[in-house]
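Take a look at subunit A:
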Amino acid sequence: MLRVGDVVTAYGQLEALKGVSVAAESGKITCLLGPNGAGKTTLMMTVTGLLKPKRGSIAFEGQELVGLSPSEIVARGVALVPENRLVFPDMSVRENLEAGAYLRRKPAEIAADLDRMFERFPRLKERAGQSAGTLSGGEQQMLAVARALMSRPRLLLMDEPSLGLAPLIVEEIFRIVAELNRDGTSIFLVEQNAHMALKVAHHFYLIEQGRVTFSGSPGQLAEDEVIQRAYLGSKRG
Partner candidate 1 sequence: MLDLIQNTIDGVMIGGAYALLALGFTLTFGVMRRLNLAFGAIVLCGLYAGAAAHQALGWGLLGSIAATLAVAVAAGLYVERLCFRALAESASIAAMVSSFAIWMQLEEIAALLMPRRTYAYPALSEARPWEWAGLSLRPDQLAMAAVALGAMAALGWTLRRTRFGLAARAVATAPLAARLAGIEPARIGSAMFLLACGLGGLAGALIAAVDSQVTIKFGMWAMLKGLVAMTLGGIGSIPGAVIGGLALGVIESNAQWYLGAEWRDIVAYGLLFAVLYWRRGRERPWTNS
Partner candidate 2 sequence: MDFYLALLQVIGIHALIGLSAYVVILTGQVSLAQAGFFAIGAYVAGMLTVLAGWHLIPALLAAGLVAGAVAFLVGFPALRVKGLMLVVATTAFGEAVRLFFFNFDYQVAKGGVRVGPLGGEGFKQIRFFPENGYTTLDVLVFIWVVVGVVMALLWWMDRSRAGAVLRAVGEDELAAQAMGIDLTAVKVAAMTAGGVIAGFGGAIYAHYTTHIEHFNFGIVLATFAIAYPILGGLSTAFGTVVAVLFIQGLLIEGLRFLGDWRNLLFGALIVLAMNLRPHGLLDAATTLRLRRLFGRGGAGRDA
């Protein structure tokens, strides 16, 4: 579904991604695990068109994404739930969701999806008129997920959805991730929280210092080692 081939992305002279190749299969949950600064967020921003890669290709359902604007990429069916959630703090929950459907033009379908989101996330329904900045961290994360879903993506990207959330909330977020996937959404998520991610992933990669260092299914590598490398990177520096 998504094929990232040998992508190099740099900030000035500094290469954050040094030739990364990963793939996300249709209908599956794919995870990319790695420590801070390994290039996880850079990869997400490159796939969504916020950053331009120096070289490499990114194909989504056979179509090249490199060179397209973020807006065109959303229109093709890829949506990102950004790191730190980034809700629109001064807009109401309902308006946040409407903004997520910005590129869609049929009001009736948008309204139906809005109802579906409120069904899936009852907490958001309770707070529909409240401004998003007043929500708790977990609620904001749910709002960010729901907002991304409002664009009807076929592939949902998630950048560290567990960041800064309490363990119970993290469990709830991952339960939602599994649910969404069961309902047919393909998911590609980057995480540091290897323990939770391995529970839901069908396939996972390890990324360290801008390079993919492992690819396989959960169980192929001892969880302790994954956790170790996801938090700290491997010893070889």
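Assume a residue touches a chain if its C-beta (ideal position, glycine included) is under 8 Å from a C-beta of that chain, and two chains touch if they have at least 3 such contacts; residues count from 1.
A word on the picks: all candidates are chains of the complex that A comes from, given by their letters.
Just so we're clear, the structure is a prediction, and the values are computed from it rather than from any experiment.
S.K.: Out of 1 or 2, which chain touches subunit A when the complex is considered as a whole?
M.R.: 1
S.K.: In their shared complex, at which residues does subunit A touch candidate 1?
M.R.: Of all residues in subunit A, those touching candidate 1 are 48, 50, 69-71, 74-75, 79-80, 82, 86-91, 95, 98-100, 102-103, 147-148, 151.
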